[in-house]
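I have a structure here, written as structure tokens, and I will follow up with some questions on it.
Heads up, one of the protein chains got dropped from this complex, but the rest are sitting where they should.
What follows is subunit A.
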């Protein structure tokens, strides 16, 4: 099971865009480019910032910059979380 899901990302994107909760993004949206979903670089920058704050991580610019779709974005976040998790457990 992933620590960060596509639905988590969609929820964050909707908050970033100030969209109504009632309007759902379809499952197929995970593989569409952000621009086709209406999310420009400003909205994406805010989503990155929110994810970083929520998980206390820093997403590498080159990895996240290449993530053009929600699926790729979620993959990049989970890869970063996987790297960090052992450290968190050790600290706890």
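Some points to look at:
Note that contacts are C-beta pairs under 8 Å (C-beta built on N, C-alpha and C of every residue); 3 or more make two chains touch, one makes a residue touch a chain; residues count from 1.
Following the convention adopted for this analysis, contacts and distances are computed from a predicted model.
As stated in its UniProt record, the chain not included in the shown complex is "Malonyl-CoA:ACP transacylase (MAT) domain-containing protein", which appears among "Sulfurtransferase", "NADH dehydrogenase", "ABC transporter permease" or "Malonyl-CoA:ACP transacylase (MAT) domain-containing protein". Where subunit A meets the chain that is not shown, the touching residues are 16-20, 22-25, 35-43, 45-46, 49, 53.
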